[in-house]
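Take a look at this one; I'll ask things after.
The complex is shown incomplete by one protein chain, all other protein chains being positioned as in the whole.
Showing chain A:
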Amino acid sequence: MELKTRVDREEALAFLGHRGQELGDLRERLERAACLCEKELVPRGVYREMDASEALALLPGRDIARHVGGCTRVVLLAVTLGTQSEMLLRRERALSATDGLLADACASSLVEQAANVLNGHIVEEAAARGLAATTRFSPGYGDLPLSCQPAFLVASGADRALGICATAAHLLVPAKSITAVIGLYPGRGFVREGARCSTCPVADTCALRAQGRTCYGNPA
């Protein structure tokens, strides 16, 4: 499905390590990059819901088991900006390293926002069935290894529906793609707490954490 959303300029700046520096000409260049991404790229997503046991058979590690503990159903979701994003970013990088970097950050924000839109849709649909949702949890976080990506792509249908591939080193191509897990459990109301930096094995080298951000939306 198509996911209508926009680049969050502030988020793109945050990805670039911006902490209030005077932007000058860069403001205009960032805006141009953001508009380019919004004009040329169409974020798309897909998801599949399954029994928690079926999902956990695909997803090794204690952290994901803890994350969806008590959940009856689990949703595997995937979002991508498509191979058009690879072409756009390569072209922008070749034309100017700075514009390439800005476009890269804008594309990262766009795919993140698209994941939020799909996440919202899943939460809403679950709520209509009396199910509440956990936060998103992605391969590569905690002890959920990237090596589960190939099976994840097949199980979620992202390979056929979105054309996302995994490289031999389990990285996603197109690079501007996200895979994530959401657990559903009977109940309503609050989105349940998920991952925490304090229990994450890669917290020491986490690039997000170095910027004071987390993969689960809250401040570190």
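The definition used in the following text is that a contact is a pair of C-beta atoms (placed from the backbone, for glycine too) under 8 Å apart; a residue touches a chain by one contact, two chains touch by 3 or more; residues count from 1.
By our rule, contacts and distances are computed from a predicted model.
**Q** Name the absent chain by its UniProt protein name; which of "Methionine synthase", "NADH-quinone oxidoreductase subunit J", "Energy-coupling factor transport system substrate-specific component" or "Carbon-monoxide dehydrogenase medium subunit" is it?
**A** "Methionine synthase"
**Q** Consider the whole complex, including the chain that is not shown, and state which of A:148, A:162 or A:182 touches that chain.
**A** Checking the options A:148, A:162 or A:182, the one contacting the hidden chain is A:162.
**Q** Check the options A:9, A:48 or A:66 and report the residue that touches the missing chain.
**A** Answer from the full complex: A:48 touches the omitted chain.
**Q** Under the stated touch rule, tell me which residues of chain A contact the chain that is not displayed.
**A** Against the left-out chain, chain A lists 16-19, 21, 24-26, 29-30, 42, 47-50, 73, 75, 82-84, 86-87, 90-91, 93-98, 100-102, 104, 146, 151, 157, 159-160, 162-163, 165, 167-171, 173-175, 202, 205, 207.
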